[in-house]
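Removed from the display is one protein chain of the complex; every other protein chain stays in position.
Take a look at chain A:
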Amino acid sequence: MADEHGRKWDRCLADTAVKTVTGISVGIVLSVLFFKRRTWPVSLGSGMGLGMGYSNCQHDFRSPYLLHGNMVKDQ
């Protein structure tokens, strides 16, 4: 259980890094293709990536405390 915490952090950081880099690259591509080499798509992409990563991380850390409900269909 103690390791779980560490593992969560690992996942979290890796995921965030990947997302950020992806965002940056997408931003770069878009900026080169459509937006005449401006910088704002890059920052947008990186921000999006970071945000997604952060959100995932938070969700992951909260997961033991989140209650999941199942809808029971009436047969």
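In this section, a residue touches a chain if its C-beta (ideal position, glycine included) is under 8 Å from a C-beta of that chain, and two chains touch if they have at least 3 such contacts; residues count from 1.
Heads up, the rule we're going with is that contacts and distances are computed from a predicted model.
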Exercise. The complex lacks one chain in this depiction; which UniProt name from "MICOS complex subunit MIC60", "Growth hormone receptor", "Glycine cleavage system H protein" or "26S proteasome non-ATPase regulatory subunit 1 homolog" does that chain carry?
Worked result: "MICOS complex subunit MIC60"
Problem set entry | Touch residues of chain A, complete complex, unshown partner | 1-2, 4-5, 14-15, 18, 21-22, 25-26, 29, 54, 57-58, 61-62, 64-65
